[in-house]
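Of the protein chains in this complex, one is absent; all others appear in place.
On to chain A.
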Amino acid sequence: MQKSFLLYFLITLVGVVFIGRLFQLQIIRGEKYDPIHNAAVKTEYDYPERGYIYDRNGVLLVANQISYDVMMQPNQVVALDTLEFCKLLKITKKDFLRRYQKADAFASYLPSVFLKQLAKEDFAFLQEKLHKYRGFFIQKRIIREYPINAAANVLGYIGEVNEQLAKTNSYYQAGELIGKDGIEKQYEDFLRGRKGKKYFNRNNFNKVTGSFKNGDKDTLAKNGKDLKLTLDIQLQEYAQKLMKGKRGGIVAIEPSTGEILALVTAPSYDPNMLVGRKRSKNSVILMDPENLAKPTYDRGLKASYPPGSPFKMMNALIGLQEGVITQKTSFYCYHGYQYGGRASDFMGCHCGIYGQPIQLKTAIAKSCNSYFSNIYKRIIQKNNKPSEGLDAWSEHVKSFGLGNYLGYDLPQGSPGLIPTGKYYDDMYRYAWSASTNISNAIGQGEVQTTPIQLANFTAAIANKGFFYTPHILKEVNNTPIDFLDFTKKKQTTIDREHFTPVIEAMYEVFNTGTGRWSQVKGIEICGKTGTSENYAVVNGERIKLEDHSILVAFAPKDNPKIALAIFVENGGYGSAIAAPISSLLIEQYLNGKISEATKYRETNMMKISLQAEYDKLIPKKKVEIEEGTK
């Protein structure tokens, strides 16, 4: 028996090792094994309908339409009359061969898209003839449709999921559709719904042999949710019309809710350009980095400019809150303000009230630079160190949502810039004073804001000290949203009583001040005009361009329904273009129409084109735009 030991031992050893390995494979690994990822199970997706999008009044903005792709499975194709076939599809023979080879190279036993998104009339015609060509068939796809040519920047667009995303996100397969910008991207999860899955058994030759586990694991598609936006499409369209021939952004907000009523960027594009067969050609044009008009760049959200004179209200409010001035405090203006020892340390002013005491209300109405330089200096010098004064100032400014992303529900944005004490400490190695950055007093220094931030700032003034984060989504499947971010009141650091004199002054702007030419009968508009200087370097030569035209406004004065900010690039004085456009928008929104008395204003605004100004920027070489340096 001794001699048989080796064989007994080996048999036992091998038996134990094999059973151990089977245990590892079937019990340990088998546990994690999901039959659905098995090669023998084929998954077919049932695509739900993407949610529709409406404006605040229920006007349909985005719908779905059916499109037809010509599909081809190369290994089923038999000899065909190429000439006739090409004529049918309206392609050249060369194109035919290229498409055929591409599909064949991909996989000859799988169907691939031969020709995308047929025109409807082509489809009807083709459907009757296509049965003659084996291996070709038509597949239905659902694509977007935009009944109204407006708000492309808000709505965004959908596009195909790329390989990279498909790898990192298990929900998507390459080639499926996903929101790429705007609402489509922001609220993809609501809009897409949930695709249904059907599982089939298949064999090694990819042939389906029956349903997997009698369809027990199959899931039904769940349609996407319909969204209602806060946007007033009528106002949006009207604003876009008024901005024709101009570049800039308009943001209008309902102060009592933070709902965005209009979000305009100019120039924009027709959302239907990014649908259908011309899509790829159009997207190249729209996204061309050489195109200075930048139609896909949302100026309302992203363009950050020095705010100019509207920022004076901010300094007035901070001055009042910090107690460095009262409503009655007056300063003198001598055609400007001498803020330093040297002759050049002088800020000019065109308020027209020289050598007399000026009070807050007048200062705002007449936009007196000297007045606000005085306030600013007092704010910064309130504490021992300028950086402490500036930090306090900065805190107040930021409580209005400036200097950072506001937190609205659109995927584009820019934080703007509100400097802090440290910012100047670093820049000037602690050797600075209020005089160093006196331009902040009039919104021209380092301060940068976006139109939506300015609109929100205006809404906070209209509300006398608080705001709701601006947002674009109103309802999901007819249920009002309850996102805490958008329903919670945000308080600013300025006490309510300080807003009254500022609002009175803003009313004065439209009554007697720079905005008086843009009054609307029966509506008490409060606002503030502004300009922002800017320069450009064209062919190495620094040229001064026409100022950017800025305006913030809200109305009516006592029960504000709309607050807005307008920015027109190179539009000149705020009172020239921005003020009339804002008054038209306010009139349109509050009255629902433009009265005969102001019709001329509308006609004028629609006529104005700043193209000549923009053409100065057309580069022979490289262009840099330097905004508002002083």
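A few points about this structure:
Criterion: a residue touches a chain if its C-beta (ideal position, glycine included) is under 8 Å from a C-beta of that chain, and two chains touch if they have at least 3 such contacts; residues count from 1.
Please note the rule applied: contacts and distances are computed from a predicted model.
One chain of this complex is left out of the view, and of "Cytochrome P460", "Cell wall polymerase", "Chromate transport protein" or "Carbon monoxide dehydrogenase", the protein name its UniProt record gives is "Cell wall polymerase".
Residue A:6 is the one among A:6, A:284 or A:343 that touches the chain missing from this view. Across A:170, A:204, A:280 or A:356, the residue that sits in touch with the chain not pictured is A:204. One chain of the complex is left out; on chain A, the residues touching it are 1, 3-4, 6-8, 10-12, 14-15, 17-19, 21-23, 25-27, 29-31, 33, 35, 38-41, 201-205, 209, 212.
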